[in-house]
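With one protein chain removed, the remaining protein chains of the complex are shown where they sit.
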Amino acid sequence: MEKRLFVRGNEAVCLGAIEAGCRHYFGYPITPQNDIPEFMSRELPRIDGVFIQAESEIAAINMVMGAAATGNRAMTSSSSPGISLKMEAISFMACMELPCLIVNISRSGPGLGGIDASQGDYFQAVKAGGHGGYHILVLAPSSIQEMYDLTMLAFDLSEIYRIPAMILGDAVVGQMKEPLIPHPRPDTELPEKTWALRGKGDGEQRIIKSLYLGDGELEAQNWKLHSKYQALKDNETRWEEFETATASLLVTAFGSAARIAKTAVMMAREEGLKVGLLRPITLFPFPAEAYAAATQQCKKVLDIELNTGQMLEDVKLSVTRDTDVFFYGRPSGTGSLPTPEELLEQIRRHCS
Amino acid sequence: MRYDLFISGFGGQGALLAGTVLSYAAIVEGKNVSYLPSYGPEKRGGAAMCTVVITDGDVGSPVIGKPSAAIFLNQISLDKYGSKIKPGGICIINSSLVDSTAFNRPDVETILVPMNDIAMQLGDPRIANMVALGAYASKSGAIEITSFEAALKEALPERNHKFIPANILAIEAGFKLGRGSSSLAAPEVIAQN
Partner (left out) sequence: MQQVFKRPLSLKDVQTHFCPGCHHGTVHRMVAKALDEYDLQKRTIGVASIGCSVFLYSYFDIDVIESPHGRAPAVATGVKRAKPDSFVFTYQGDGDLAAIGTGEIIHAANRGENISVIFVNNTTYGMTGGQMAPTTLLGQRTSTSPYGRSLENEGAPIRVTELLTNLEGVSFAARVAVNNAKNLMDAKKQIKKAFRYQVEKKGFSFVEVLAACPTNWGMTPIKANERVGTELSDYFKLGVFKNVANL
């Protein structure tokens, strides 16, 4: 049997990032993601990497911008209020088409919120948290293995599409420990970084910017970004299906909520209820086609989130027209994670 | 088989370490496991809880609403979470610190373990959590007692490996007590073991 590590999700992200070749981390302390800067501050200096605890969330993400501009893999991590502070720079990087990784081990909100698991940042993550109307790649792991695997995938896709990437987790997937099977980074073919700043040498000047003042330039840049988003939608959607083929009720949830929902679906199946689970892994691009396909037959969908209904909007846009979409939400606060039994009760209601 | 355990106490009592050691023991046995901690903002003295799920198959939810077994290391934990145990489940109470006279759950199997007293007798008050683990292992059958030594080696940093024998003694004491226990084991009874 392969060697299995027993690590928390935050550490799995670090292991994945280092395996993916990331040697530049810039961050700022905030709970519940402190394991990440702590791990990186210990490990990166040992492998000739760079770790800086920045003076602010804003400085941290701008350091990421600088390092990423040189073509190096760079990352930061934070939690919800800290991610809000980074939004200006993320908008810049979206326009500059700079690859990088931002990890949001989100907490509840709005405002200061609490450190409990929450999915209140869905809108912020997938609907352009900053100004200007852009998208970034958003991946939502639901296990410690996925915290590792999707971190590596995020770096690769980020480079292939020249787009900032985000891992959207919470205290459950960040602080939970599970066995992890480490493996070498996938041998993905990556495009040459013809845009990276190196000093012009004998070549042409390279500029990384987001200011396009010439007639029609900014419009053209927006359409270019738009076509990139379309390409992501066409090629990079990922999701997991569990018992969907025979389902007459489709439960859907992402990240930590999907873990709880899966057990509820298993319990419902034991009771003979025809229930399945659809778990989006990419939140942007959203796997709309999976919902469209699943709701050809199954006409009832129950969306479960740790908020008051955010992914719900994307689910509604993705299902077939005559599908009824129901919602069960638990915006988080101390001790308010839903239990499998609680979700089972919701499933029963919609199966009767 | 699928097992789940909820451990709750004050920060510093070792609730989280007990959960970690149990998780490593499950890994030693090649099982799947999830360990979900939660704690208050304080480093010491605040609430510290964890949930461990052990299974041969898919762990599914790391969050358990009604645990099939629970270990309560302090009074507040029992008072607050005692009602959550699944009917037919196992409730292991640290009778050294917890008054369970008001705990009324005839539908669960309650085991009173004077964890701190036993730990003191073994010479180290810090291993009370391991006594609890031993009791859980024997009551639930979730883990072979022989898996704990390897688990401790993984869970503890090298510099603390010298404490492993004491930890094993504590696990064994808990294990014996769990196997032979009536629910009214008193410290004197333990002393004779």
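Each chain gets a letter, A and B, in the order it is written, and its residues are counted from 1.
To be clear about the criterion, a contact is a pair of C-beta atoms (placed from the backbone, for glycine too) under 8 Å apart; a residue touches a chain by one contact, two chains touch by 3 or more.
These figures come from a predicted structure and were not determined experimentally.
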- Message: Given that one chain is not shown, what are the shown chains it touches?
- Response: A
- Note on the structure: Per the whole complex, from A:E2, A:E55, A:E270 or A:D322 the residue touching the absent chain is A:E55
- Answer key for A:L112, A:L190, A:L211 or A:L317 versus the chain not shown reads A:L211
- Query: Which of A:V64, A:I83 or A:L139 sits in contact with the chain that's absent?
  - Reply: A:V64
- Task: Spell out the interface residues on subunit A facing the chain that's missing from view.
- Result: 24, 26, 50, 52, 54-56, 58-60, 62-70, 72, 74, 88-89, 92, 96, 197-202, 205-211
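Going forward, only the chains that are shown with their structure count from here on.
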- Distance-wise, how many Å sit between the C-alpha centres of subunit A and subunit B, to the nearest whole number? 35
- Query: Quick one: in the complex, what on subunit B touches subunit A?
  - Reply: 20, 23-24, 27, 30, 32-38, 41, 58-66, 154
- Query: Touching subunit B in the complex: which residues of subunit A?
  - Reply: 1, 4, 6, 31, 115, 171-172, 175-179, 256, 259-264, 266, 337-342
